[in-house]
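Left out: one protein chain. Kept in place: all the others.
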Amino acid sequence: MIAAGAAHSLSSFPVLSALVLVPVAGALLVALLSERRPEFVKLAALASSVATGGISVWMLSAFDTHESGYQFVSRHGWIDAWGISWHLGVDGISLFLVVLTGVLFPLVIVGVDPHHDEKRYLAWLLVLEAGVMGSFLSLDLFLFFLFFEIVLVPMYFLIGGWGYDRRVYAATKFFLYTMFGSAFMLVGIIATAVLARRDVGYLTFDLVQIAEKAGFAASTGRWLFLSFAVALAVKVPLFPLHTWLPDAHTQAPTAGSVILAGVLLKLGTYGFLRFGLYLFPEAALWAKPLFLTLAVIGIIWGAVAATMQTDLKRLVAYSSVAHLGFIVLGTFAVTSQALTGSVAQMVNHGVSTGALFLLVGMIYERRHTRAIAELRGIQAVAPVFAAAFMVVMLSSIGVPGLNGFVGEFLVLIGSFETARWWTVVAATGVILAALYLLWAYQRVFHGEPDDANSGFREITAREGALVGVFIAIILFTGLYPKPMLERIEPSVDRLIEHVQKRTGYVAPDHPVGADHGSDGEGGD
Amino acid sequence: MGPLAFTPPAVEFTDVLPLLIWLGTLCAVLLLGALVPAVLRGRYALVTFASAVAVAVQQAMKWSDLGSEPTGTALSDAVAVDRFAVLATMVIAVALGLVAPVLHDHLARRDSDGPEPWAMFLTAAMGAQIMVSANDLLVLFLGLETLSLSLYVLAASNRRNARSQEAGLKYFILGGFSSAFFLYGIALVYGATGSTNLTTVATRLQGSVSLAGDDALLLLGIGLLLVGLGFKVSAVPFHAWTPDVYQGAPSPVTAFMASAGKVAAFAALLRLLTTALERRADDWRPVVWALALLTVFVGSVMAVVQTDVKRMLAFSSVSHAGFVLVGVEAASHGAPGLSSSMTYLLIYTVLVIGSFSVVTVVAGDSDDATSLSDFRGLARRRPALALGFTVLLLAQAGMPATSGFIAKFGVINSAVEAHSYVLAVAAMVGAVIAAFLYLRIMVSMWLEDADDGDAPRVPRATGAVIAVAVAFTLFVGVFPGWLLDAGNLVDLFRPVAAPQG
Amino acid sequence: MELFVFVCAAAMALVGALGVVSRSNPVHAALSLVLTLFGVAVLFVQQGAHFLAAVQVIVYAGAIVVLFLFVIMLLGVDRAENLQVEPLASQRLLAAVMGTAMVGLLTAAVLTSDSAVVRSGGGLNPATVDSPDANLRQVAASIFGENVFAFEITSVLLVVAVVGTVVLARRIPAGRDGGAE
Amino acid sequence: MAELVWLVPAFPLAGFLLVLLFGRRLGEPLAGVMATLMTASSFVVTVGVYLDLLSRTAEERHESVILFSWLPVGGLHVDMGFLADPLSITMALFVTGIGSLIHLYAIGYMHGDPKFSKFFLYLNLFVFSMLMLVLGENLLVTFLGWEGVGACSYFLISFWHTRGSAATAGKKAFVTNRVGDWGMMVAMFLAFAAAGTLSYEGLNHAAHDGRIAAVTATGIALMLFVGACGKSAQLPLYIWLPDAMEGPTPVSALIHAATMVTSGVFLMTRTAPVLAEAYPWAADVIATVGALTALFAATIAVAQTDIKKVLAYSTVSQLGFMFLAVGSGAYVAAVFHMVTHAFFKALLFLGSGSVIHGMHHEQDMRRMGALRKVMPVTAFTFIVGWLAIAGVPPFAGFWSKDEILLYAFANNRALYAVGVVTALLTAYYMTRQVIMVFFGDARWHDRAEEHGAHGDAHEPHESPWMMTLPLVVLAGLSIVGGALQLPFSKSTHFLEHWLEPVIHGSEADIAGTWAHDNKWLLLGLAVVVAAAGIAASVNVYARGKGTPVEPALLAAGWRYDAAVSAVVGGPGRKVFQGIADTDARVVDGAVNGTGSAVRALAGVLRRGQNGFVRSYAALVTVGVVALLAWFLVRGVL
Partner (left out) sequence: MTLAAIAPTASWFLVLAAVLFSIGTVGLLVRRNPLVMFMCIELMLNAVNLSFVSFARAHGDIGGQTAVFFVMVVAAAEVVVGLGIIVSIMRRRTAANADDLSVLKG
């Protein structure tokens, strides 16, 4: 049951294509404008990103909540020789990631100014936006890979061109590491399409066609899945493939870090849902113990490593490793709550960690250091800034009532049913999250400010407005996540149904009255 | 004795029209250049370019003609007439057409205005064309020598530059050495089958009963043929000349070597292996497999530590050769390796000429400012040039939305179709290693500041070539359909299909 | 008789070949090469390739080797090469091993190819049956018949040789002799 | 009225928002006044709800108010809703009641603090969170409040964050609490897995109907207990509470004595049916932990010199009593003691705050003494609190403590013995405190002299009325609080009747046991014990007979805290650092190592690319031989 798109008033308008192409056009425009008129350059960049954001928000409002299939589908033949089409669509799984992308970019364009070469910077940023949008919207394996991979280029230049002291190292590591993973996925994608040809009847890279029609032999499916998994795990990043992330995050300019944490990492986790689980349900279930274990190790490991960091940005980067571990945990637990939680966590982590990076960037702007040891007593001189940081931090810790909790809790409670012990261990991550963030907060914000920090400038109106948007999202989502969850869930349930149909797996469903606790859960 | 029955072979000139066009141009260039130098002075590039266009157009027409006619051979089976040859010839023509403007600017800097370099380029193109259509090992050998001798001379042609001379001598000695092996291979194949004609060899191998005992000779012959062509395509371990020669030779010559030279050698290799030696695929496939793997990896790995851009691109071209060999390996399974290899070569031709054109520009008048530090801060000095080079480099790295990705995708696709998964994965991993080198160049251009603000002069013709290359790279990256459709129409003349003894 | 001729000619060829490799003076090496060429010419005759034998002597020994000697004299490089030292470590060992291996492999291939084709040594050679110029006629028919295209290509090859020498021998335009060394 | 229960937390929330937006403009004391009014309004609404419930029959004494659906995913339906029933309203009553008093008190106490309005901001937020905790319709809303009070506790402990110790204490409290939160989360997972719901009603019904297997129920109960241990400062997680005294004293009174720390007891009572369904040893575990904590903390309190530290350890000890009650099935007694404890411990803390205030932030009891003369109101009320906690009849503490001991006796006599010893110690150390602070010689002159010129300014003085009024009110409650549940006859078990609908079926039935039959004997014994403790203390500290027994080991809290710190700061930190280093050296090292390996390999290969044409030729030859060998093998074999 492939939905042909919800009924919407502007049905003829190619919404999704516009989401990809508007930033591209913006990038071209920015590139062509003269560097001598920086205000036009900025205006053009802003206009295209705001337009994209506007379209995404409009799409959100027009999204049919009860429809579980793909909406706003846009499909055109592209490379017929290989059965590749320009096939875009959005469902509950990608919806909020698309909106997040659409909203995040204008915010960072407004909120963060590069120190030099603004024109180039903006052009790359817009290319990046197009790439990310494309990745989330693609329903064609080739198309997905194309966007997935192309994202590396603008990010490479953003880190390398506007980053900090070890930027080239970090950018190169990011690029090569991710590309290394993609190498496997490309072969996997092609093999998937080629092997699916027998069942589908013709060569196609169309995700839906392959997923719905093709069945792979168990061992084949596993190999294919693993080839995808390597690339996605690097992108997530899943322990032990995560070490590019701290470097990339630390060295990236603020906007780069925000985007990287906000949406780029989600390409990996999103990919696991969209391609791992959907295409190879049997293999995904087969690999479940491995990925659950890695996810849990990642949660603990990332948190522990974060605790001992001396660089504030690096600390936040490691916290991402831990947070994304939760998402992977939820993904492989394959229950309605866990998957919904995973998707929600993708968005929420994007918001809260994005905001954290923004704030850390502001600290750097003021103090020109990210070393925790150099910072002290900021709360005394900039209480509002500290308060903003605190709210965002609590969201990251997963305090209920803030958005970070929603995804994390759903993931855990959902995963508990199918991955009991992993979840119990993973839940200790919430202790560690409090530990490393509060410790860092204490060292940076508490205490008596020394000379270097006593001149710390309070948050400005522009910064305040920017952070305010994030905090508003954090609070709203934390207190009233229902609008989000009810859009995510139908698609997630559809995915689970697909998995069940394919594998005979039975997801725990509405366990009211059922008692699963018969296998010795007693002691503590 | 009776008079020997001699029937002169039928000669259909249209089958060798590209050769005739270039031969005519060659004569015109030489004669006019020698006799009335004023007529053509400064216009050799134009004439050469025109000849390349003429060949391309003629071949395009032939392409559509071949749609209705069956493929076959001409000139007593010495030449194959098929779309494979047509496509390869077109690539060679494209290479010649693209290099000509660059060479023009390059020679202008060297104050060299004689017709001789142009004549050498034309003969090289002819040699290459002969190779791609040769249906006889002897013809192939002669084409190879025509191409090689021209390139030896061209490599050594910058006589003010000791490196050019060294490159020429090294290329010559090693080239002669490998030609000898190739020739020995021909001899052994001849000894085993009694013919040097690919069609005949193929038919004899089909009825291989009578050849049971000659396996060893045949197989060693195949091995030596692989050595000869492997040398030309710079497959590891026959690649050692490549970096030295590419670095030392004048940049436009390097561009032509890396494009037309490779296309010719690969076309010959593909034709040889998949027509004449198709029956022995099980024997040579593992060798190609190993060569492909070695080539991709050694090329990529060694590129990592280079400090000279030309040398980097040389090693990268080794790595690319490995990729094409992946396609060749796939072709042994009857997978779409043939078309994907040729598509790869076509795309790579444009890429590599574009890249070396940039190098030519940056290298300056003495053609030796090619170290990585000479590219430092290029983005600030010449942003458009740097951007163009970046696109070309990204394409070489196989980034999507560029032609390079289409090329790699095609080859990997055919490898997967052939179930050569290990090779496909290994090649992709090799590509990742190779990506490091492109990143290094980009780092130099974009992320490091220049020591001095000297912006290299971009001659108009070279600039146009770079622009065309970049445009093509991006266009094919986004709209590859037509190219792939064309590639899928590529077919080889096969004796099985032709009822011929 | 045939054996005697073979052995003598083979000995000539081998001695000459070893001479090329081992004589330190390039002039001596060139003269050794002539010896080999003659030996091979004899073997050509023995196998009925009269035309080729003639060309071998005229072109190869007569022209090519003379050209070598001419160049040696022109450049004045007839000093002996010091063969006692080998700057590249283990190059000689490698060469010896590889040479031996190649001989072994090729010989093994020849010897295992026991089909009639290779063993037909004393077999009928139509080239020598009918008339003294049969070989010539056959070669001619082959060259201008089925191999006419190859023959035409040789013309291009010769053009390359001629123009190539021009390129290489032309005087370097005066003035900007910067790139050398 | 009960359907308006949502107004109860709404007022403090409104107060929080108002102070957040206008706090600075309102300034001192308006911000405090408004916050106090909001809490008081909340109290008024609570009373209204209480009266409404009271007017209903026992079966109808509960009202769920669902505001909106919070986390609806698949089978999981979590609503943002409130449950008004006897238990939650009892909690809400004293939370808002005592909360209002403490707000009022704080207006005086925080006078002059530059962050005056911010203090009330946090305080209101805390009250709001605490009300969410107690009024929550399901475990998750409770958890929201649970974490909210944790966060507020963190804010308030580290209120004077420029002081390093305060900042550290706040962090310690949060992180330690999080350990407990982990348990609570796991309990929720189990509950959802077993019962398919997180709502108390659903869960308790499921447990009651036997739809939850004993093993699962045990898991849930113990995991909830882990959570309770964190929040209610039980062994082994109590360590944060003594440090929490870094916060302003009203905070200690409100959060760390009266309300937040009792939420663990509340939670266990709330889910009583689950524990009832669990294996019997689960309850024993709880009772044992409670009893041991009670004794353990009491021994430490004996040797403390900081006026607040004594009270802190006393709080831990009293909370232990409550868990002893829970573990003994004496839920009514637990709630009873919770309420009375809220009264007298808040009173004691506020009293100590008044002393500290009057002493200009001096907390060391060794520098006090004879304060009854300068601070009569404070002294009087403090003495009332002392009598209450020491278990002197007819003060509130006597009745509630005795009720617990009664059930403990019925349940497990060893634990009863522990309880009695603890009661003895409690009487002893509280007497010691009262004597050290209010009687004996005035040792505070030394301090004034040290500071020389400011002598006058440092004279202890009585606190303003805003501070003494709450003291008086709480003193009154501490005296009469015992009337909630008097052991004289079934009909004087007011609290038991009130709570009947909540704990029905879970409460241990001790009728017919020896303890029940001889409860007057036990009551008498308790009086004797209290008297003995007081007498011993008076002997030592007032009369100077015998040397005070204050071993350093006890003063250092059995060095437990230090040991934990040593482990965390020593091996713990090393392990963390080890992992971080492993990440950098091994995991990342492998990545960078791959890069280096490629470079090294290139370096090796590069040596072959030596520029010598003969080497290249040799390489070609090697390739030739290799190929020939391969093909020969293929041909011959």
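Lettered A, B, C and D in written order, each chain numbered from 1.
Here is the rule we use: contacts are C-beta pairs under 8 Å (C-beta built on N, C-alpha and C of every residue); 3 or more make two chains touch, one makes a residue touch a chain.
None of the values given here were measured: they were computed from a predicted structure.
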Displayed chains contacted by the hidden chain, counting the whole assembly: B, C, D
Residue among B:P18, B:P101, B:P117 or B:G248 that touches the chain left out of view: B:G248
Footprint left on chain D by the chain that the document does not show: 606, 609-614, 617-618, 621
Chain not shown, touching residues in chain B: 138, 141-142, 145, 149, 152-153, 156, 159, 162-163, 165-170, 172-173, 176-177, 179-180, 183-184, 186-188, 190-191, 194-196, 243-245, 247-248, 305-306, 311
Contact footprint on chain C, counting only the chain that is left out: 1-4, 6, 10, 13-14, 17-18, 20-21, 26, 29-30, 33, 36-37, 40, 43-44, 46-49, 51-52, 55-56, 59-60, 63-64, 67-68, 71-72, 74-77, 81, 83, 86-88, 91-92, 94-96, 98-100, 102-103, 106-107, 110-111, 117-127, 135, 138-139, 141-143, 146-147, 150-151, 154, 157-158, 160-162, 164-165, 168-169, 180
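The criterion applied here is as follows: only the chains that are shown with their structure count from here on.
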B-C or B-D - the one linked by more C-beta pairs in contact: B-C
Inter-chain centre distance, chain A versus chain C - centres from mean C-alpha coordinates, in Å: 69
Distance between the centres, which are taken as Cα means, of chain C and chain B, whole angstrom: 29
Centroid spacing, where centroids are CA-atom means, of chain C and chain D in whole angstrom: 100
Multi-chain contact sites of chain B, meaning residues that touch two or more partners: 215-217, 219-220, 436
Chain A residues counted as touching two or more neighbouring chains: 176
List of chain D residues in touch with chain A within their complex: 68-76, 80, 118, 140, 143-144, 147-148, 151, 154, 158, 161-162, 164, 167-168, 170-171, 174-175, 178-179, 181-183, 185-186, 188-190, 192-197, 206, 211-213, 215-219, 222-223, 226, 279, 575-577, 579-580, 583-584, 587-588, 590-591, 595
Chain B partner contacts - residues on chain A that touch it in the complex: 78-82, 142, 145-147, 149-150, 152-153, 156-157, 160-161, 167-168, 172, 175-176, 179-180, 183-184, 186-187, 190-191, 194, 223, 227
Chain B-touching residues of chain D, taken from the complex the two chains share: 598-599, 601-603, 605-606, 608-609, 611, 613, 615-617, 619-620, 622-624, 627-628, 630-632, 634-636
